[in-house]
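Some notes on the structure that comes next.
Just one protein chain is left out here, and the rest sit where they should.
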Amino acid sequence: MTETATNMRLKLPITCFILEIILIILFGVLVEYDHDTGASKDHGHGNNSSSTHSAYENEFYYRYPSFQDVHVMIFIGFGFLMTFLQRYGFSSVGFNFLIAAFSLQWATLMQGFFHGMKGGKIHVGVLSMINADFCTGSVLISFGAVLGKTSPIQLLIMAIFEVTLFAVNEYILVTILGTRDAGGSMTIHTFGAYFGLMVTRILYRPHLDKSKHKNSSVYHSDLFAMIGTLYLWMFWPSFNSAITEHGAPQHRTALNTYYSLAACTMSTYAMSALTAHDGKLDMVHIQNAALAGGVAAGTAGEMMLTPSGSMIVGFLAGVISVLGFKYLSPILEEKLKIQDTCGIHNLHGMPGVLGAIVGAVTSALATKDVYGEGFKDVFPDLEEGRTSSMQGSIQAISLAITLGIALLGGLIVGFILKLPVFGAPDDASCFEDSIYWEVPGEEEKSHDNELAAVMTEESEKLNS
Amino acid sequence: MTETATNMRLKLPITCFILEIILIILFGVLVEYDHDTGASKDHGHGNNSSSTHSAYENEFYYRYPSFQDVHVMIFIGFGFLMTFLQRYGFSSVGFNFLIAAFSLQWATLMQGFFHGMKGGKIHVGVLSMINADFCTGSVLISFGAVLGKTSPIQLLIMAIFEVTLFAVNEYILVTILGTRDAGGSMTIHTFGAYFGLMVTRILYRPHLDKSKHKNSSVYHSDLFAMIGTLYLWMFWPSFNSAITEHGAPQHRTALNTYYSLAACTMSTYAMSALTAHDGKLDMVHIQNAALAGGVAAGTAGEMMLTPSGSMIVGFLAGVISVLGFKYLSPILEEKLKIQDTCGIHNLHGMPGVLGAIVGAVTSALATKDVYGEGFKDVFPDLEEGRTSSMQGSIQAISLAITLGIALLGGLIVGFILKLPVFGAPDDASCFEDSIYWEVPGEEEKSHDNELAAVMTEESEKLNS
Partner (left out) sequence: MTETATNMRLKLPITCFILEIILIILFGVLVEYDHDTGASKDHGHGNNSSSTHSAYENEFYYRYPSFQDVHVMIFIGFGFLMTFLQRYGFSSVGFNFLIAAFSLQWATLMQGFFHGMKGGKIHVGVLSMINADFCTGSVLISFGAVLGKTSPIQLLIMAIFEVTLFAVNEYILVTILGTRDAGGSMTIHTFGAYFGLMVTRILYRPHLDKSKHKNSSVYHSDLFAMIGTLYLWMFWPSFNSAITEHGAPQHRTALNTYYSLAACTMSTYAMSALTAHDGKLDMVHIQNAALAGGVAAGTAGEMMLTPSGSMIVGFLAGVISVLGFKYLSPILEEKLKIQDTCGIHNLHGMPGVLGAIVGAVTSALATKDVYGEGFKDVFPDLEEGRTSSMQGSIQAISLAITLGIALLGGLIVGFILKLPVFGAPDDASCFEDSIYWEVPGEEEKSHDNELAAVMTEESEKLNS
C-alpha cells in the first residue's frame, strides 16, 4: 500500500455522508417515539399531583442514570482504555468516538428491526438507547483486537456488519430461546471478542514487527488508560443492571457485580505480581484483568448468585485473565497468528465464556424457593413450564450459538476488510496516529532543539 | 504592561474576598431553602409509608442526577476542553474552576432576583442549582474566546457583568415573552458566544503573534482536551433535558439530543477529513465541532422534532461548525480583528443561531394533534390563545434580542476590561501559565540536563 492509499480526504467523507444519510432516511421512515417519550401520554405539572405522579413513573427516571453510566463506559471507558499505546491516543479515543457514534444509530435500527417493531415502527426511548450502547460496546471490543492496524473506513464497515450480526444473535438468544443475559456475558463480550479475534486473524500481518517499537506504552499513556479502566470498573454494576427488571433484580445485579469486581481486583494484583518480571506489577494486567469480574458477572448477575458466589466468580475471572495475558496471548500470536492488540481474548473472551457457564449453572440450580415471588422476573419461562435444567441447557446452547455466529461472522467480515480499497496502514505505519491525524509538534522538541543549538555552538567553538 | 502588573498577590485576594463577602451577606439577607429543601415539609422514614411516599416525590430525585451531569460538564467538560493549549493547562482548568465557583453563586442571586422572588426571598433547591450552572456555562463560553489573554481578575469582572446580563436576557425571553429554550441555544450558547466575541474584539491585541508559538497544542494536551469533549458530548442529553417538564418532555429531550450528537459526530469527521491538510483529521474539529449537535438541539430538543429531525439538525451543525473553523475563523481574525482562541463562534455561535432558528420553525409548525395532551407542557402559552405562528415569531424575535443584549453587553464590558489595572498579560506572555501559576520543572528537563552534562564532558575531552 502506498502513502496515498491511507489518504482519507475523499474516502472517509463519502463513507460517513452516505451512511448518515441512509440512517436519517431509515429513521425518518421507521422510527417513532415510544409511549414514554412521545407527547401524547405523560405531562408533568408541578401542581397537579395525579398527573405529576404519572410523569414521575416515566421509565426515564428508572433507567436514565444507568444509561449515562453505560454511556460513559462506551465513550470514556473504552476510548481511554485503548490510549495506552504511545502514539495512538488520537486514534484510540477518536476512532472509538466515530464508530460508537455510528454504531449506536445503526444498532437502534437493527435491534428495533429484529425485536422491537410495533405497528411497522421501531419505538425508541431510554431502553433502546441502552441497548444501542450495549451493541456498540460489542463493536468496540472487536476494535480492541485490530487496534492500530485498521483505517477508520475499515472500522465503520466492520461496525455495519457486526451490529447486524449482534442483533441477529441477540434475537435468537433473548427473543427465540428465552436466554437470560442481562449484562451480556454472551451477547456482548463473548460475541465481540471472538468476532474481533477472527477478524484480526484474517487480517494477519506477518511483518507487523516493523512497527513493534510503537506497539507499547509510555508513562503518561498508561495513566490515560487508567482513566478508562476505572470508569469501566466503577460503572460496571450499572452496565450489568441497566436492562434488568426493576426493583430487587436490578438492585441485586448491581450488588453482585460490585463484589465480583472487588474480588477480581484482588486476584489480578496477586497474579500480576506472581507472574510478571521480578515480582513487579504489570500495568497491562491492572488495566484489563481487573475488569474481568464485570464481564464474568454479566449473565448470572441478576440471579441469586449470592455475594460470596459473585466474589468467587470475580476471583476466578481475574486469575484466568492475567494468565491469559501472560501465557496464552503469546501463543495465540505465534501459533494461531492472532494479533490481539489489546488482549481482548483475556478481558472479554475467556471471562465472557466463564460468565456464560456460570449463568448456565446458576440457571440450572434455580428454584422458586430461593427466588420467591421474584422468580418470574428473572426466569419468566420457568413460570411457564420450562424446568431449571432446561433453562441451564438453553444457556449453554446459547453460548455455542454465540461463538458460532461470532466466528463465522468474523471470518466473512475479515475477508471483506482485506479488500485493498479501505486505506489500511502498511506494516511499518501501524500504531501511529500521524497516518490519519494531524499531529502537533511536541513541546519537548523545542528543548531538544535548543539543546541541539547549544551543542552546535559548542562544537563550532571547539572547531575554531 | 510590566511584569509587576500581572502580580496577583494583592489584587486577586482582595477581589475574591470582597466578592465572597458580598455574596455571603446577600445570601444571608435574601436566600431561603425552597419547600422541597427546607425542613418544614418532607420527612422521610423507612417505615412510615405515607410520609416516605412524599419524601420520594421530592424534586431532588427527579432533577439531581441531571444536575450532576451538568455539573461535570461545567467543571470537567469546559475546564478540560480548554487544556488543549500546550502551556495553559493550569489556567484553563484552574480559572475555569474559579470563575465557575464564583458565577454559580452570583447567578443564584441574579436569576433569583429576576424571576424567582417569593415573599421577598430567593428560594433555592436543585432547580436553582441547575439554572446557576447553566448561567455559569454561558460565562465559560465567553472565557473560551479570551482564553490565554486575560487575568483571573478580568475574568471575574467579566463574570459579574455577564451573569447579570444573562439573567436579564433570560428574564425577558422566558418570563416576559414565553420563549421556549430549555437547553439554551439562545440564552446560553448564542448569548455566551456573541458576548465573548465582542469582548475579545474590544480587547484586540495587534501583536498577539508574539506569543503565537504557545497558541497551539501538544500531543498530551490534545488528549486532556478530549476528556472535556467527551464529557460534554455524553452528558449533553442531560443538559438539554435538565429543566424541562417531567415525564415525556424530559425523556424526549434527552433522546433528541442523543441522536443529534451522534449525527453531528459523523458529519464532523467527514468534514474534517474533507477540509483538513492531506485528508488527515484535525483534533480541533473533533474536540469542538462534534459537540455542535448538542448546541443546535438546545431549543427544539423538547419539541416533537422526531429522531430523524434531530439527526438532520445535528448533521448540519457539524458541517457548519467545521466549515467555520476552517474558513470563517481566519477571516474573523484578519478582517474583523476577532481573536477567538477556542473558536467559540464555530461551536456555540453559529450552532446556537441554528438551534434558535430550528426552534422557531418547529414551534411555528406545532399542532395539538401531534403533541396530544403534552401540548401544554411544551407550549403552555399556546393553550392560552397564542397561535403556533405567533410562538414561532416570538422565538425568532428572542434570537434577535439575545444577539442585541450580548453584543451591546460585550461591547461595554470589553471596554471596562481594557482598563489597565486588572493585570492582563502582555502580548508576549499570552497562553502561558507561568504568569499566574507556580509551574513545576519538567521531568524531561533532567534528561536534557544529563545530556547537556554528557555533552559538555565530551566537548571537554575533545578540547583537551
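Going by the order they are written in, the chains are A and B; count residues from 1 in each one.
The rule is short, and it goes like this: a contact is a pair of C-beta atoms (placed from the backbone, for glycine too) under 8 Å apart; a residue touches a chain by one contact, two chains touch by 3 or more.
Quantities reported herein were computed from a predicted structural model and do not represent experimental measurements.
When the full complex is taken into account, the listed residue touching the unshown chain is B:126, out of B:81, B:110, B:126 or B:262.
Among A:234, A:364, A:390 or A:416, only A:234 touches the chain that is left out of the view. The set of chain B residues touching the chain not shown comprises 7-10, 12-13, 15-17, 19-20, 23-25, 27-28, 31, 33, 36-45, 52-56, 58-61, 64-65, 68, 71-72, 75-76, 79-80, 83, 89-90, 93-94, 97-98, 101-102, 104-105, 124-126, 129, 152, 220, 224, 227, 434, 436-444, 447-448, 451, 454-455, 458-459, 462. Interface residues of chain A facing the missing partner chain: 57, 61-62, 65, 69, 86-87, 216-220, 222-223, 226-227, 230-231, 233-235, 238, 245-252, 254-255, 258-259, 261-263, 265-267, 269-271, 273-274, 276-283, 286, 290, 304, 306-308, 311-312, 315, 370-378, 442, 444-445, 448, 451-452, 455-456, 459, 462-463.
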